[in-house]
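One protein chain omitted, others in place.
Naming follows writing order (A, B and C), and every chain is counted from residue 1.
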Amino acid sequence: MSNNHHNENDHGGHPSFLAHHFSSPQQQYDAGKLGIWLFLVTEVLFFSGLFCAYAVYRFNHPEIFRYAHFFLDTTMGAINTVVLILSSLTIAWAVRAVQLNQRRLAVGMLVVTLLCAAAFMVIKYIEYTHKFHMGLTWGESFAPSAEALREVLGEAHGEVLEKPANLHLFFSIYFCMTGLHGIHVLAGIGVIIWMIVRTARGDFSSEYFGPVEYTALYWHIVDLVWIFLFPLLYLID
Amino acid sequence: MSTTNYLTCSKGWKSWFLTLDHKRIGVMYLTAVLSSFALGGLFALAVRLELFQPGQQFMDPTTYNRMFTLHGAVMVFLFIIPSIPAAFGNFVLPIMLGAQDVAFPRLNLASFYLWMAGAVFFLVSLLGGGIETGWTFYTPYSTTTADSSVVSALMGVFVLGFSSIFTGMNFIVTIHQMRPKGMTWFKMPLFLWAIYGTALIQVLATPVLGITGLLLIVERVAHIGVFDPALGGDPVLFQHFFWFYSHPAVYIMILPAMGIVSELIAAGSRKEIFGYRFIAFSSIAIAILGFLVWGHHMFTSGQSVAASVVFSALTFTVAIPSAIKVFNWLSTMYKGAIVLNTPMCYGLSFISLFGIGGLTGLFLGTLSVDIHLHDTYFIVAHFHYVMMGSTAVAFMGGLHYWWPKMFGKMYNEALARVCCLFVFIGFNLTFLPQFVLGTRGMPRRYFDYPERFQFLHQLSTIGAVMLFITFFVMFSYLLHSLVRGKPAPMNPWGANTNEWKCSSPPPFNNFDVPPPMENPYDHTNLVFDEKLGGYRAKQVINS
Amino acid sequence: MSSHDNETPGATHAHIAPISTLMGTFIALLVLTVVTVVVRSIDLGSMNIMIAMMIATIKAGLVAAYFMHLAYDGGFIRVAFFASIIFMGLFLGFALLDTSEYQDTIQWHETLKAKVPTEGSAADHGK
Partner (left out) sequence: MLVQMLTLANAVVAATTGEGFWFPEQASTVAGSVDFVYDLILWICTIAFVGIMLAMLILVVRFRKSKVLVPQPSPTHNDILEISWTVIPSIVLVVLFYVGAVKYIDMRESPADTYDIYVTGRKWSWSFEYPNGYTDAALHVPKDRNVRLMMQSEDVLHSMFIPSFRTKMDVVPGRYTSLWFNATQTGTFDIFCAEYCGQNHSMMRAQVVVHEQAEFDKWLAEASDYIAKLPPEEAGKKVFETSGCKQCHSVDGSKGIGPTFKDLFGSTVTLSDGSKIVAEENFIRESIYEPKAKVVAGYNPVMPTYEGKMNAEQMRVLFAYMKSLSAQGGAAP
């Protein structure tokens, strides 16, 4: 009994990647997969708060959203959507490559995913700085400059639309949603880098590829949230 | 029988603070939540003493407001929510399954440190002057009050939320994936069904608390206006956010307590539990129905009539599974061999206090009556009957039940039973008068009150002092038992769940070979052995 | 669950997505993105948001089903994922129902606030 090593898997011994309290790699893989899915469930509900705030204000004050959407750059949003979809493809491909022991292909796919993630953040950065520059910030600090209003709205819209009260609420929600999503992208970048290192080092194989798949699942949920954010924020009207 | 166990297998502070063993993590949680209970209790005592007479006794209104806020926040977030799942759940869940550990031991340790981080944030806000928003953080008070400690308290809530989520995730995966051969769903002890239901709520509800806390921090720091009416926001929307988590959280508190009581009653009656499947499924039903009723906290808050009516109807549905449990516990005792040991006393105490707590919920679910009772002492009494009278009493029951297993020592039974009785009396003395106070119109969170309420407040304060002394005695004899207690037998109560099939305290590995997976409530094969001071199987199986 | 009951030790079984599935999903997602941008320029009133949400849901479904292997992983994972969507719907639904019900009391307040309150202004309070 003083012997702490457990001896259920005598035949064949323990593979090095198998943690002591699991009885088989399959059990470890299934546990990890269920775990990451439960985490994704919490992510969905975490974002649900922001979607709820969005829905409540959009439903009750559609005029704010109609007016505010002119300030968003649909092209940038669309490019970012495509970039994220591409990254989803490449990371799914990376999982396939690891499962088939194609180590170099896997690293390549992960690197492309990483580049896409970086591109997304760069575009986001451009959008954000532009907004700050025009004074289009959240809540109390919201103070769009007159030129900004004219520049964006143009003559036509500027005259037709009356500026609604509490316009800042849209930008509060916009920054909360894209900001929280951006934080998730940043976290994803960190994890993907770690996965590139581990894959290149040869940690993974057709026997053991859980972590890459878990990362991919996380990355897909980041993409999934953006799939909803894009029409909700950029494609109003 | 081995001489090394999980307590003695390794030494040094590192072997504790960096441990991945679920039992040690459970013990660390136990220490932590008991300290929080003591801290929260001190705040409560201060509040009760201040209310002994109308007017100012020894603190000003702001200090009083901080006291009740901290009492609520510490008790809810640091004590009740993690108490049973994180401390006892961690300790017994894998052993009850016959597994070696939870699915993710590192995540388990991480969630303990997240708890610690949350506690530190609370301490920071305490040292920074405390918070006086009420534990509910209703806007716009919480976003406009001058107290800057609100942000650190909210950070604490956010971090504690993630601690709770990770614990829940870990338990769900453990129950799904780590059951050894032969341990089927319906051979799981009812405590595990309750923990499973709790974990579902933790995973599905707590993220909303996270985002609520985050939005509130952003609201306070950057004034985004989502909840602030001065900026076009909606304070009632905040209440929806808050109660979407905080009502299910009530079931995070009570479900595991019900699970413990199922164990206590079965072991104390030495009989197979009555209606196993009904109790098991009622846990899951409570977990799911608990999500549908949050609006009953908002009947007078400006919520629309339509929403209130729907929420009231849904609220009554939760009463059914709770009632089912109570009836099944009583039926379990029928033709049993009831032993009034300390855990069983706590079990019986739970049934009566939960009876009152649950039944008074009917007054509050009934819309027209709730209008009068809402935000009065009636509510205070009701939720203390559920949270303290039920959850904390079940926690104490669990503590006395598993104490011999956790530390291998027996406490003084006679003293423990006396304390159990005094907890019961002190508790009722504190909170029964509050039902009357509330119905007579005494609002909650009042620093001062009209003189006609004084007598009932005084009864309540006397009860609180009595409770405080009793808990002090309880902790004293428990600590004393660690040093001087008799060694505990393997199975002191004659229960048949798996944790009683390994030594007390359990070995590091729990089981070298998983125990035979039998009906966890079949006590017929166990006999009392005077020499052991506990129970053993009828035929000794030599291994 | 408990698929580990009949495993061969050492091996891990999981679905491997064929390249055709991955590429097909990717192209479908791109097409739907284009569709959602184009549809927006056609004015359909309140239907616009419904269509946009429907397209987004289809896209999300594709990602979940094929990239995330939900089409192959059955059981509890699927239950958990749909549970998260259902509970999110519950949260949104009730919050939306309630806030829209009492909107009039907010609008009324806004209109009254716009006027400078003076002595006797109560006379013209009223719905």
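One rule holds in what follows: contacts are C-beta pairs under 8 Å (C-beta built on N, C-alpha and C of every residue); 3 or more make two chains touch, one makes a residue touch a chain.
Keep in mind that what you see is a predicted model, and the values were worked out from it rather than measured.
Engineer: So there's a chain missing from this view; which of the remaining chains does it actually touch?
Structural biologist: B, C
Engineer: Check the options B:16, B:52, B:185 or B:278 and report the residue that touches the missing chain.
Structural biologist: Here the residue in touch with the unshown chain is B:278.
Engineer: Of the residues B:128, B:229 or B:533, I need the one that contacts the missing chain.
Structural biologist: B:229
Engineer: For the chain left off this view, which of B:351, B:464 or B:502 is in contact with it?
Structural biologist: B:351
Engineer: Given that one chain is not shown, which residue among B:113, B:186 or B:334 touches it?
Structural biologist: Missing-chain contact among the listed residues: B:334.
Engineer: If the hidden chain were put back, which residues of chain B would touch it?
Structural biologist: Those residues of chain B that touch the unshown chain are 61-62, 65, 132, 134, 138, 140-141, 144-146, 229-230, 232-236, 269-278, 299-302, 305, 308-309, 312-313, 316-317, 319-320, 323-324, 326-328, 330-331, 333-340, 348, 351-352, 355-356, 359-360, 362-363, 365-372, 374-376, 436, 439-441, 443-450, 494, 523-524, 528.
Engineer: Which chain C residues touch the hidden chain?
Structural biologist: Chain C touches the missing chain through residues 102, 105-106, 108-109, 112, 116-123, 125-126.
Assume only the chains that are shown with their structure count from here on.
Engineer: Centroid from C-alpha atoms only, then distance chain B to chain C, rounded to Å. What do you get?
Structural biologist: 34
Engineer: Rounded to the nearest whole Å, what is the centre-to-centre distance of chain A and chain B, using the mean of the C-alpha atoms as each centre?
Structural biologist: Whole-Å distance between the two chain centres: 35.
Engineer: Return the distance between the CA-based centres of chain A and chain C, expressed in whole Å.
Structural biologist: Here the centre of chain C sits 15 Å away from the centre of chain A.
Engineer: What are the residues of chain A that contact at least two other chains?
Structural biologist: Within chain A, the residues that touch at least two other chains are 27, 30, 34, 38, 41-42, 44-45, 48, 52, 56, 165.
Engineer: For chain C, what residues touch not just one other chain but two or more?
Structural biologist: Counting only residues that touch two or more other chains, chain C contributes 1, 4, 76, 83-84, 87, 91, 95, 99.
Engineer: Which bits of chain C are touching chain B when the two form their complex?
Structural biologist: These residues of chain C touch chain B: 1-2, 4-5, 76, 83-84, 87, 90-91, 94-95, 97-99, 101-102, 105-106.
Engineer: In their shared complex, at which residues does chain C touch chain A?
Structural biologist: For chain C paired with chain A, touching residues are 1, 3-4, 7, 9-14, 16-17, 19, 22-23, 25-26, 29-30, 33, 36-37, 40, 43, 48-49, 52-53, 55-56, 59-60, 63-64, 66-68, 73, 76-77, 80-81, 83-85, 87-88, 91-92, 95-96, 99-100, 103, 110.
Engineer: If you look only at chain B, which of its residues touch chain A in the complex?
Structural biologist: 2-4, 9, 99-101, 103-105, 107, 165, 169-170, 172-173, 176-178, 203-208, 210-212, 214-215, 218-219, 222-226, 228, 231-234, 237, 240-241, 507-509, 512
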